[in-house]
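Dropping the structure in here first, questions after.
In this view, the complex is presented without one of its protein chains, the others remaining in place.
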């Protein structure tokens, strides 16, 4: 399959007479895909039950005739105002108990049955009408599930649904009391209908209560999406996607993605740097107009896993955005770099958001490929350049990773529920490990926590995995390569309790975590040979061989070349050294990449990306500032 | 008119038998005015409909007989507790949906019709009784509109009134949908009665929605005040004032001031430094006991414009206050300095708040001219000194400004609605420009945004003006002097959309803002010749001559000696240099004032103010620490 480009477009925002010219210019820029419709419900159904598809028919026709392929979105992220009259209680409720009102987007609770039914109706209408349409080549469900903190709702509908979910899981209050340990603080329930949502309690609620609520909330998103997919499948053979957001961990993307054909995500490197990354002020200043060098790649690899190999960037930042605390312009070249980076990580398509900057509404300061006056914005030329370059390239494809990292959404919930140290965060932990690997020039695969076969990788990492499933435990046992786990691995049972016998309980590794401590900023636990644990340190006991010691004489890293356990959160340099050592043992080639330079192999090519604002000399060639260089793999 | 002094007094707080002695001491200190009554509703109408004016009659008589002139306040900022029983829904509601309860002050929603009617009644009572009273020489409406964040209310009354306001403005939902761009995110309304207040939305509401709500809220304050003025006018010929607060921008003071005779404001330099000023810790430490050297002057000039020339300081800080995070004492001399600074900027009167420090209630730690034990506080002697000095001075009067700065309340709302960068603030922007001008020793006039004739000034500045009205556009065209605009000038239409053809759309200036970026702290865009843009930078395109370039080759400042546009937020030194250059071109005399020294010309005198804690040698004379020096203008 050729790598292709696309764009997000809102025909309903513009006079119909400029659609043909817009379509022509898209095509001329080398774009293939055009995503439409996902926020248009008020124009598709202006009055309850009275649909108005004429304009959408004409838009699709115009775009299709210009040679573009349409991705059609279901409009369920923005129900019209009249829906609130039908279902006043459909709004999500925040943790403080306030209904989250109409007037922006995502104003619905995933648990509201009436709204779910309304979604089924509009999706059925769309699927019936466009399911076999020759120009509609893909579908998108809803938009950015979880954005704006919308997974967790404390509404009446959510409470009712949570009780049902608990009833399914536990069957009785007695079983639930046992599982949750409700004898603690007299939290016993006599009936499941006594259970409330875990907000506004006097002090922290039972973590087992919170974890089940988190699982429930994730399941509600999956079920909401599945309802749409089930309808679409009855009417179309086109692939179905959803556009995930960056660093949204409130629902299990692997579970939701299992119902879809394509995984896609919305990549805003500069916004994310400002808004969603723990990093020093120096790092943020150095990459202000480029975004973090690893943040996008991490999501590319993650969502490739979520899509079981098939994935897109559905929205690619094309210039300054409007929603981060500060919104600088990308360096010239970054739009091209971001696009090629996505392709190097195996993206089938990259679509820019959006075609023309809207002069009105919430995102009027969000750049498009066109300016509001229809003149080309800087991103357009870079997109067109990629289109030309891609046309010359071999077919898309993705090389197998050298190493694998397991990512587990439940662990993210677990450590939010019980951080134990104020700055302990699962995403941050896994991302630090990912960054260390990538700074060594490795191709990385991200794996779901229920992976049953680890034999493809020489090195598998699973930091912070709260609970190791029996299946994964078997896979670890059977893995011929090295599996590195910890900290906090397997330290919770499925009921969010400390396991009998203490963690990590790994086969063939006589090691128990006797005690843990969290560390405030500025304090660390020094390791032999320099370096230190930060944030988190564990006391390991047992007879497992010590691979690295702490200066106080305890063990920091124990195990052997099959299975090792790291009892803390190393500083970045130490982590890199540890991983480099493991790679050397397994004869995995690593690279000592310069600051800001990253590498990725794909379909016979080796790509080098320079995220810095200065050109870099490397391996005898120069990578331009904010640029990319590639060559054939020997 | 002679410059005069006054004081705020609460006869209801003190035994009646000490009133005569208080009055005598006021007069002996050289005070002319005494403001009373503005918080006394519970004593004027102890039971609904049963007024008790006897004590006020006697208080006015006592004060008047001592030779003082009374400013009588309407008591509508503090309705009595029984009013809440009559109108339980009269309380304002905060953005989180909580009614703002009785128990302090300003506990009312401007949109509540019942409360408005109650205000009309009490004002009618007062106006009827005291409108022609020989000792009542001026009136004040309410107290500090907008203080404690009271302009914006999310009550049911506000929602109803907002819908009415929208109906007046748009006539139909269709027109409103078009104006607001509600096609974006399916925000279309079918009826104006579907529109809610823009709080508690899932993510940010439509900025056009917010802007109309801000305009509405401002209009409600204006209408509330006008209702009182209309009544007073029917019964009195005395001038009517309101006492504005510092850095309150939530309502349009120009519009409200148009109904009044005198503008006045409440000047608390040390509290404002701590509480309402963006400045470095060093700056705040250097002026800890003086207040910022420009903050008061800015408001003097602003409120002179609001009062169309007639203005007072109604409350002048006389010592430490109680309401800032930290409340240090003023340096000896500052009470005199503040007073003379007000006079130099054209104040007719300066009244100290308050006569005697109250030993009870919320402000018991707020200094007065007297201590709670009736001994003189340090401020009293300084006030008396000013009274003696003023008696020797020529009549009050105000020299015309050398330069003008346009201040626009709607722009303040616009950039709060859409800062685009977290630290972009309109007041801060205009104040930085004002400070740069004043540090050059210039006399500054502040102008409203609907000024129709700019021909009086050689230099007119309008930073950050969101929308340029047709009238102002004409005035700019016709202005014989230099008009300097930008950044963000005219970047929004009246419907809060990006204008067609892109901003700034200035006559005779071929310049368009192709792209903007906001910059986090610590990052800047370097300019040629040193200096940089901070906070904000714009990419200018067009053929307008480049007056100053960026180091990256783009234009920073374009235009000619009639109209220029600055595409960013310069650092303070650069801004000063730019303005110095423009002054030189227009042959406006500037001064290279030492740190902390400021100058103002008025009625044939030149005043030099030294806000520093050390004496300063300047121009051959010494200005004492925290002191003022004046001489005749040659």
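Going by the order they are written in, the chains are A and B; count residues from 1 in each one.
Throughout what follows, a contact is a pair of C-beta atoms (placed from the backbone, for glycine too) under 8 Å apart; a residue touches a chain by one contact, two chains touch by 3 or more.
Small disclaimer: the values here were computed from a predicted structure and weren't measured.
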{"item": "Selected residue (touches chain absent from view) among A:76, A:140 or A:206", "value": "A:206"}
{"item": "Omitted-chain contact residue, chosen from B:322, B:452 or B:585", "value": "B:322"}
{"item": "Contact with the hidden chain (one of B:101, B:132 or B:234)", "value": "B:101"}
{"item": "Footprint left on subunit B by the chain that the document does not show", "value": "12-13, 39-43, 46-47, 75, 78-82, 85, 92, 96, 98-107, 147-148, 150, 274, 281, 284-285, 288, 319-320, 322, 325-329, 357-365, 367, 371-373, 375, 377-378"}
{"item": "Residues in subunit A touching the chain absent from view", "value": "96-97, 180-190, 194, 196, 198-209, 418, 420-422, 495-502, 512, 514-520, 522-523, 539"}
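Quick note on the criterion: only the chains that are shown with their structure count from here on.
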{"item": "Centre distance in Å when subunit A and subunit B are each reduced to the mean of their C-alpha atoms", "value": "47"}
